[in-house]
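Note that one protein chain is taken out, while the other chains of the complex remain in position.
Chains here go by letter, A and B, matching the order in which they are written, and residues are numbered from 1 within each.
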Amino acid sequence: MNSTWRVEIGAVFRKEWLNELRTRSGLISSLLFSVVAVVAIALAAFGRTPDPTVAAGLLWVTLVFSSVLALPRSFIVEEETGTADLLRLVARPHAVFWGKALFNLLQMLVTAALLSTLFLLLTSLPVTQSELLIASLFGGCAALAFAVTLCGALVAQAANRAALAGAIGVPLLLPLVLIAIGATRVSFGAGTMEGGLTSAIGLYGYALLMGSATPFLFAAVWKT
Amino acid sequence: MLRVDCLGKRYADRWIFRQLNFSLNGGDALVVVGPNGSGKSTLLRIIAGLIDPTEGAIEQPQGDPRTTTGFSALDMQVYSHLTVSEHLEITARLRGIAYDDNLLTRVGLQERKNQAAIELSSGMRARLKLALAIQSQPTLLLLDEPGAGLDETGRALLDQICEQQRQRGCLVVATNDPSERRLGTLELDLAS
Partner (left out) sequence: MMRWIFAIAVAFATLAAFLVPPAQSFREPELARIIFFHLPCAISTPVFFFFGSYLSFQYLRNRAIEWDVRAAAANKLGYILAVLTMLTGILFSKTQWGAWWQWDPRQTSFLLLLLLYAAYFALRASFTDANKRAANSAAYSCVGALAAFFLIFVFPRLPYVQQISFHPTNTIVNGGFDRTYSTVLSTLFILILVLCAWVYKLAVRASLLELKLQSYGELEIRGGDTAPTGVVRPIPLSQEGGTSAGRG
């Protein structure tokens, strides 16, 4: 990446950062949802430690819903507040996408760190492969960030955009959930390491696929 | 510098305008007038590249439109929680140009550089939008209702900016205010 792209992406990232710092609306709602969701799951389990595969599934479903709640806002708010045109005039589409996607990735990583820590605390689930857990969370968050950033852009000019973002984002992410469960369950002690590593590689593959395709698709719709 | 050929725009079953033809050279300043709904803002947004025309073609100035074209509109908003200087720094980086602090002095916002846009009056926000539009010293400047919210000092500033723009390139102003005809050398009436 040459310095021009770095500067432009950095400028969008900085804009997102400053805005979030001063409003805290996105991160707060995402973190609050995460906490509430984890508490709800722990309550529903009646204090029992869930099966590793079930636990992995619950964790990733919570992460997916947390992401579709918070991340699409980055584009929806631009359209609602009337600032999208300014961005269209001064920024190149790829810079806009990468700046927002990287910020969303940061948001997701913070959310995932809090959510998974709280989840493990409340369910007393043992972690047998912590590196695998961290790796799968990172890869999964990357895929989530790319996919949901694009979904936010797709629905930003649509009717009923907030609900629609979730409606179109979740089906796109369910395949990710399938792979992620495969990796995360191994880190909770189920299955084989080989299966876990295969799934982790699959996660990064999905993230790479999303990261490759979504910026170009975004550029194709941004100025429509 | 700007050439518009047989331009037309339709929304649903209604043509807003059709068969628009004009070209502007350096020094030209076009004032677009017409009643509400005649397509003044739509025309400027099409020229700016924000929306596509239904038919026809536009030839814009050569070069990167981020720097060759400046646009300011009444319904275009700025970021409420960014300060004046942050707006200009970030847009300068996005455009790939150097940040010029003197711009704030030119538009009379030097003393408000660290104020968030939400704390500015509508007139000050209008000046900020003007500053963002002229930041890259564009060849083509598009202003939609530029005088709205401006006080007498602001209007004098607007006149100055438009005069400087004519020396640098060309200008298109869309307006409902008859007094803003003073900004132009050509007039386009979209009333049908």
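We adopt the following convention: a contact is a pair of C-beta atoms (placed from the backbone, for glycine too) under 8 Å apart; a residue touches a chain by one contact, two chains touch by 3 or more.
Given the structure is predicted, the values throughout are model-derived calculations rather than measurements.
Novice: So one chain is hidden, and I want to know which residue out of B:21, B:105, B:122 or B:153 touches that hidden chain in the complete assembly.
Specialist: Answer from the full complex: B:21 touches the omitted chain.
Novice: Considering the whole complex, not just the chains shown, which residues of subunit A touch the missing one?
Specialist: 147, 150-151, 154-155, 157-161, 164, 167-168, 170-172, 174-175, 178-179, 182, 191-192, 195, 198-199, 202, 206, 209-210, 213-214, 217-218, 220-221, 224
Assume only the chains that are shown with their structure count from here on.
Novice: Report the inter-chain centroid distance for subunit A and subunit B in whole angstrom, where each centroid is the mean of the CA atoms.
Specialist: 37
Novice: For the complex, give me every residue of subunit B touching subunit A.
Specialist: 45, 48-50, 52, 65-66, 69, 71, 73, 75-82, 86, 90-91, 93-96, 116, 132
Novice: For subunit A, which residues are in contact with subunit B within the complex?
Specialist: It is residues 4, 7-8, 10-12, 14-15, 18-19, 22-23, 81-83, 85-86, 88-92, 95, 223-224 of subunit A that touch subunit B.
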